[in-house]
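Written out below as structure tokens is the structure these notes cover.
Missing here is one protein chain; the remaining ones are kept as they sit in the complex.
Order as written gives the chain letters A and B; numbering starts at 1 within each chain.
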Amino acid sequence: MNIRALVARPWIWGFAAAALVWLMILAISGQGGGQTVSLALSLAPYLVIVGLGQMLVVTAGPGNIDVSVAPIISLAGFVSVLAAFSTGSATVGVLAGVGAGLVIAAISTVAILGLSVPPIIATLAAGLIASSGTLSLANGFGAVPDPGLRSLLNLRPAGIPILAVAIVVVTVLVIALLRGTTYGRSLIAVGQNRRAAERAGIPVARIIAVTYLASGALAGLTGALLAAYIAPSADLGTRYLLDSVAVVVIGGTLISGGRAVPVGVWGAALFFILLDGLVNLVGWSSAAQNLLKGGLVLLVLFLAGGGDRVAGTSSRFRRRPRPAAATTTTTGENTHG
Amino acid sequence: MHVDNFAARPHAASREEGGRPSGQQPVVIARGVTKTYGRTRALTGVDLEVRAGEVLGLVGHNGAGKSTLMRVLAGLEACDEGMVTVCGRDASGEAGPRAGDFRGVRMAYQETSLCPDLTIAENIWVSSRHCLPRMGWRRAAGNGARRRLDEMFPGHGVAPGDRVEDLSLAQRQMVEIARASLVDRLDLLILDEPTESLGPDAARSLYDYVRTLTAGGVAVLLISHRIREILSVADRVAVLRDGAVIAERPASGLGEHDVLTLMGAEVAERAGNERVTAAEGASEDRPVLAEMRGTTAAGLRDVSLRVGVGEVVGLAGLAGQGQQEVLERLWRPVRRDTKVRGTRAYVPGDRQRSGVLPLWSVAENLVVSAMRGIARRGLRRPAEERAVVRDWVERLAIRGGPDAAMTDLSGGNQQKVIVARAFASAADLVLLDDPFRGVDVHTKTDLYGLIRQEAAQGRSVVWYSSENAEMAHCDRVYVFRAGRVVAELTGAEISEERIIAVSFAESDGAQNHE
Partner (left out) sequence: MSETLGPALLPSRARMRRTAPAVVSAVAMIAMIAVCASLQPDVLSVSGLSLVLSATVPLVIAAQAQMTLMAVGDIDLGIGNFVGLVTVITATTLVTDPLLGGLILLGLVASYTVLGILIHLRKVPSLIATLGASFVWLGLGMFVLPTPGGTTPEWLAAFGMWQPAGFPAPLLPILLVAALVYLLSARSTLGVRMRALGSNPVALERAGLRPLASRAIAYTAAGGLGVLSGLVLASQTGGGDVSSASSYTLMTVAAVILGGGSFYGGSAVPWGVVIGGVTLGLVSVVLSLLDVPTNMQSAVQGVIVLAVLAGRVLVGKVLR
């Protein structure tokens, strides 16, 4: 029963790993651990937001992945800073960033549902369009991030970043969305077994569309905040493609879909950020950082294993109903009458 | 070695021509073979032998265990108990696709086992590679395939370089049969519904070739639901029922009616006691809920049918004759020839593939369809959902209760949950896609009762079943054959014998292919 309970809480591992890394940092640097945590908490939220969007997409079932998050983050960074600069309102800026994400995600969605383009290609193409937008905006870009938003993002009362608190609230909302709304339940049903969900009367296409749009919007939000926190740049989002998928996998979300673990995204994101800190502290290069990340993702993946290899690939000949292989029952009665 | 050296087989050529096969030694012998899948006993003790140089016809109704028996005889699966002997060697210990003892046993599958993206020659390599040369295998395989196809189906119109996905259904079937027969040493050829998608000419030339094969000492096991075909081709007929061979007769002197009787067309004590007697004849007066008018599409030919409010309409006939296409149409009425008023729910038959949501509990699985109707503005209302779940778990006595994991349930209980899922929703029309296959008798009885109760409350049900006895619970039954409605039975006309007789009647169905 204990093992079952542990397996049922896969998010624990991300936090455990993060705690381990934190202890190592503490042992090596000998400085106050609180400061490390505070720093990690101010960096992790960005990864968490985009990770939550990626988690929703991955939960929608095999083959679903959003590779447009990285270019969306870069684009949304420029768009939001520009909008905030020209209107003078940071709120408008953030909304513009989210809007940019929605527009790009809308392109993917139309391609996925309308042209039956596989998600990876659809989001890739939409991402290419986004990166063109980014480059066009980056040319002679003169706007500067809204100082008010920047100072808000840097605000750390009692060492706890405001942003982290806000994103915790967002995470709670995502959890509520998955548990308490028909959309969330439908998404999880679609991810478990798309055919069964369709037969159960779930509007699969609508669910998929909402999911990609949500991922685009969250990536746009990440870009808007990140650009205000650092500065808009063309490769602002580059690392977030691999990282967002990695935190989803390490966080315990089922890769084959149907089980989302929003809390796990937090654990994995903290782990990743702290790992960066540790590697920097030890003086290792970013090479080791990547090696570690990649190795960990593969380790988690191969240890956890996947379920059934999904049979969608070769179903062309299986459209005809299978002949009843086994139908006679054990009970003595002759049901044929 | 060559794939097409069948004619030069030494042990075949030396055989005496003319002696009828009754004296030949058995090629494959099954003794007391049983096979259980989960809680289902597919084979309950089969004794069968197939002798060299004979055609053995195997008949049985849906679910009698034909497919399982063939898989065991072909060495794809090991049997649980009993013994399978191939050419005098005990082969029951060794089964699986790589088993050497079964090399001389080849099977032409009903669902073809060809790779659609590969050419014919490449498909031949996949299954007959051990008798192809390393160099020039493509040409050898292609030549072998072409020669065999020419022998079997003159005018087939297939070239060895064609991709399988580009062939018509009939051509695929031809290639599948040719593929099965291309091997250096053929002892037993199993043909599973070989003429299902072939035209009458192709069927005739196939059976001519089968006779040539048997004359050369090969044994042929022929499975078909076309009883006349079996009677005209086979030397002996074995009847499979409820997982056992219940009769083995010489084909000569056997009539179609005799075989039907052996297969189980005898009268049963019907579960009529729980049948709420629908007012017969009144069905004409019911308001129409769903309707199809002269629908012709893939798998359907000029199908017209009508579902009244509160009516249970059955779709009967052999598997795969268009019933599921009708359900599909009613589920997603996209065309103008299909009209459905009201909401729908669907109960799939293949629960693993299109029913079970494996990570969820019983309650979650049960309520997923009803959830939308219960929710307000997209927000779930857990208390109401729980009430619905409790009600249905109780009503259908689902073992394990609402919190059990779905995958921990037995097949029957899983099926109850999936049926409950449909009926728990507010749907006006419930579509049943043969959902009670492999479900135990008590569960079935519960569910039959449920269907009648729900119908009495004004819900309409369209019910496809491969088990004809179930049709007795319907108000009206459409019998399908080759995509057509061949009979419409109402009230007292609905009987198992009647359905079997209509669905096997070859006069009006068999020529409709191609």
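One rule holds for everything that comes next: a contact is a pair of C-beta atoms (placed from the backbone, for glycine too) under 8 Å apart; a residue touches a chain by one contact, two chains touch by 3 or more.
This is a predicted model, so every value here is computed, not measured.
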{"item": "Visible contact partners (per top-of-document touch definition) of the missing chain", "value": "A, B"}
{"item": "Listed residues A:Ser80, A:Thr109 or A:Ser256, member touching the removed chain", "value": "A:Ser256"}
{"item": "Chain not shown: contacting residue from A:Met24, A:Leu95 or A:Ile121", "value": "A:Ile121"}
{"item": "Touching the absent chain when the full complex is considered, from A:Pro62, A:Gly223 or A:Gly277", "value": "A:Pro62"}
{"item": "Residues from subunit B at the interface with the omitted partner, ascending", "value": "76, 97-98, 109, 113-118, 122-123, 125-127, 129, 137-138, 146, 155, 157-163, 165-166"}
{"item": "Subunit A residues touching the omitted chain (full complex)", "value": "62-63, 65, 67, 107, 111, 115-118, 120-122, 124-129, 131-133, 135-136, 139, 242, 245-246, 249, 255-256, 285-295, 297-298, 301-302, 304-309, 312-314, 317"}
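Here is the rule we use: only the chains that are shown with their structure count from here on.
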{"item": "Separation of subunit A from subunit B, taking each centre as the mean of its C-alpha atoms, in whole Å", "value": "44"}
{"item": "In the complex with subunit A, residue positions of subunit B that touch it", "value": "37, 39-42, 44, 61-68, 110-112, 114, 116, 165, 241-243, 264, 267-270, 319-320, 324, 344-346, 348-350, 353-360, 364, 368-369, 371-372, 375, 378-380, 382, 421, 425, 427, 434, 437-442, 444, 466-469, 496"}
{"item": "Complex interface listing, subunit A residues touching subunit B", "value": "180-183, 185-186, 188-189, 192-193, 195-202, 254, 258-259, 311, 316-318, 320-331, 333-337"}
